[in-house]
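A single protein chain has been omitted; all remaining protein chains appear in their positions.
Order as written gives the chain letters A and B; numbering starts at 1 within each chain.
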Amino acid sequence: MTDIPVLQTRALRCERDDRELFAGLNWCASAGEIWQIAGPNGAGKTTLIRILAGLHGFYDGSFTWPQWLQSDADPREKLLYLGHKAGLRDELTPLENLQWWLALHAQQADPMAALAQLGLAGYETVPCASLSAGQKRRVALSLLWIVDKPVWLLDEPFTALDADGVTLIEERLRQHAASGGLVIYSSHHRFDDAVRHVRLGGKQVELA
Amino acid sequence: MLSAVWQTLTRWYHQWGSPRYFFQYSGVLLRWLWPLAIVATMTGLVWGLAFAPADYQQGDSYRIIFIHVPAASAALLGYVSMGVAGLVGLVWRMKMADIMIKAIAPFGAILAAVALITGAIWGKPTWGTYWVWDARLTSMLLMLFLYLGVIALINAIPDPRQAGRAASLLSVVGVINVVIVKYSVQWWQSLHQGSTLKVVGETAMPAEMLSPLLISMLGIYLLFACTVLVRARTEIMRRERKSQWLKEALQ
Partner (left out) sequence: MSFVATVKRELLLACRRPAEIINPLFFFVMVVAMFPLGVSPKAELLSVIAPGVIWVAALLAVLLSVEGLFRADHESGALEQLLVAPTNLYLPALAKILAHWLLTGLPLVLVGPLLGYMLHLPVSASSTLLLALLLGTPTLTAIGAIGVSLTVGLRSGGILLALLVLPLYVPVLVFGAGVVSYAANGLPVMGLLAILAALLLASLTLAPAAVAAGLRISSGG
């Protein structure tokens, strides 16, 4: 079971506006790993994550989720994706935003505890418009505690977070990997020697 | 027998659905199609404009139908084929399908415009005015609007692949709508009777008028096909300019 990789890409290649973002990406990611997608601005980090999340379809080559190939399950059942925009409507409170997401994911959970854990106790019913950028990011990231999904695709999760927040999230990512999940995140921040990386933007994609 | 036909059709579908095959064989096809299109159009037009008998009611002014009718019917046909291509593109994600939509739209819009302009010119001697809100002219005007919508959408989206898919969806929606639009405009016409004159009645057209009309229709259809193929080839060249096969094919 563990021998089968969770994610496998074959010769994945993507270009935008006549510019090749990356090519020849042959990548295997297994359960229990944390992968950082690194590279300079405009190297295609966000695009790669969006491709894996099924949001972007204009690429060559292929990628599969071998562990779920047998079952007919929608791979989106297994994915938790957080984009580089927090995805919160300013008019709604954190609680209302999260409740809609949970309904979309057909998951029953209580977001209150997670919000409290991220230091948002007392802000649950304040419209998101009056939260700071860091607080909004925390609200979005609270999904990591609420939603139960094996694969996390996080685009720039550390943006706008303070030092405490960064530590908190790092800890959560380690926990998830240790319990057999797969974390793929894009960032310049490499928080652990055990974190493996995909480096985009060079002549060739660098895997380590 | 039937299954053999079906097999041939699916084989063609897959072959012509590949840009590479399309590029190679459309080149061959065009070598025959161009002369045929030009000969047919010229024959139809010269025959219709110079040799066909004058109409006993409208005299020579009716001759504009040798341009008007072919342009109008080709514009309609073009829009329907965009819808079919759009459906194929959306359902089977065929690359060639959205290339075809992009290829069809501009010439289709031009044909709709030609049909409108010739209709207006024809309107002056028959109705005494260049523009009448007649069911056919109004439908053609809406057809032009639908074409312009597709073109505007294609131009507004920077990524050509995304533009192609968006145009596919819009064409499919548009084609479903065209039927209803056509029906509603006819009803609308019957609601506001008065300004119209039935010019081309149900009376059968004599053969010496019908034959040049059919030939010029064929000619315009073929011209349309040629421009579509040329535009599709240009688009393939643009999209595949980095491919090895294209470089080899062009050498």
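Observations on the structure shown:
Here is the rule we go by: a residue touches a chain if its C-beta (ideal position, glycine included) is under 8 Å from a C-beta of that chain, and two chains touch if they have at least 3 such contacts.
What you see is a predicted model, and the numbers here were worked out from it, not measured in a lab.
Shown chains touched by the hidden one, complex as a whole: A, B.
In the complete complex, the residue from B:Ala97, B:Val132, B:Leu146 or B:Met209 that touches the missing chain is B:Leu146. Summary of contacts with the chain left out: across B:Ala37, B:Met94 or B:Val185, the touching residue is B:Val185. The chain omitted from view is touched by exactly one of B:Val46, B:Ile117 or B:Ile157, namely B:Ile157. For chain B, the list of residues touching the undisplayed chain reads 90, 142, 145-146, 148-149, 152-153, 156-157, 159, 162, 165-166, 169-170, 172-174, 176-177, 180-181, 183-185, 187-188, 191. Although one chain is not drawn, its touching partners on chain A can still be listed: residues 50, 53-58, 74, 76-77, 79, 81, 83-92, 96-97, 99-101, 103-106, 127.
By definition in this document, only the chains that are shown with their structure count from here on.
The distance from the centre of chain A to the centre of chain B, with each centre set as the mean of the Cα atoms, comes to 47 Å. Considering their complex, residues 16-17, 58 of chain A touch chain B. Interface residues of chain B, counted against chain A in their complex, comprise 158-159, 161-162.
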